[in-house]
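One protein chain is absent from this view; the other protein chains keep their places.
And then chain A:
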Amino acid sequence: MEDQLLHNLFRTEYRKIVSVLCYLFGIKHIEIAEDIVSDTFLAATETWSLKGIPENPTAWLYTVAKNKTKNYLKRDAFFDQKLSPEVKYASEKSEELVVDLSAKNISDSQLAMIFAVCNPNISAESQIALALNLLCGFGIQEIADAFLTNKEVIYKRINRAKEKLKAENIKIEQPTIAEINERLEPVLTTLYLLFSEGYYSTSQNTILRKDLCAEAMRLTFLLIENKTTNRPSVNALLSLMSFHSSRFDARTNENGETILYEDQDETRWNQDLIFQGAHFLNQASTGNSVTKYHLEAGIAYWHTQKEDTLEKWDNILQLYNSLLILEYSPIAALNRTFALAKVHGKQQAIQEAEKLQLTDNHFYHSLLGHLHTGLDNKKALAHFQNALKLAISEADKTTIAKSIDRFKV
């Protein structure tokens, strides 16, 4: 009971207090901020086991964190000399330093932290590890589990990211309109990657993967809640995430194996999330720029319509055309060809597919296998066998093996 409460509070409050302290201290003293908050949670563990859980655990944590910060500032001469000049512009004397844990300041701090952490100068994998740690309150072990690696690797990634932020002297502050214009796109890229990590991860830990998706959505929603970052592209991204998430439960069976879209039981699609996706897509439909998130959200919307109509696939095809014209990606090229087959037939799609020449991509061979099925089963089988050779993850191999088995009957 107490453990669970602490775990939940750690998840929700650690990141808030760390953000507020980082916002106050600056990136150079990020470890001090983390130490103070870790100390606070240690104190909670000790005190609560002796005296029981306080009436308002969150308020208790905030008070203790504030006191620990004050004590730290008084006690540590080094900190006083090095940090205080930086902090002093905010308050006259360091003793009067205010640790502001109001909802408004927590929200401002977290926004500032998102813009600091999602920095294109840091490698994507380090950004995501740091984001999970600082912005989402994930422990190192949890992050390691999500990436199917060990704690040391994650430590290294996070430390590299922190060193980079310090070396570049990245400011943790409210982004200006100009900075938002320039930096919002890389921020959205990181949030999208974070989501995809959860959605497409090969980790068998479904709860953890769901958490990753939920965190990516929470951070995106945080941008929507803030007036200056509530842009159409952000709404489109959250719409896309909502539509995808709606199929989370339907896309794996009890053994953790992938269930392909066409074989999914649509009664297991989450209608609340579909509704939410439609809401944010609606919110995204202002202004005059169409981003890739708009197009992908549109595609995801049509996928929430299970019925196989020409209208559906025609819309999906046109959206993939626009998406590819905006930005090429092999997976979009393959998905476009799948939609093309639904609209113009397999024969034409085979011609278009062969032009893609993505011969070392297992999805390419699976697509051609699928397109040849029923027209030329020999060719189909050969393509599926190629796909099997090229696939890396066990989940992909299982799916392809199932397609091959269908020819053996």
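A few comments on the model shown:
Here is the rule we go by: a contact is a pair of C-beta atoms (placed from the backbone, for glycine too) under 8 Å apart; a residue touches a chain by one contact, two chains touch by 3 or more; residues count from 1.
Here is the rule we go by: contacts and distances are computed from a predicted model.
Think of the chain that is not pictured: of "Diol dehydratase reactivase subunit alpha", "Dipeptide/oligopeptide/nickel ABC transporter ATP-binding protein", "Cytochrome ubiquinol oxidase subunit I" or "YCII-related domain-containing protein", UniProt labels it "YCII-related domain-containing protein".
Of the candidate positions A:105, A:174 or A:318, contact with the unshown chain belongs to A:318. Residue A:340 is the one among A:6, A:73 or A:340 that touches the chain missing from this view.
The chain not displayed touches chain A at residues 314, 317-318, 320-322, 324-326, 328, 332-333, 336-337, 340, 344, 352, 355-357.
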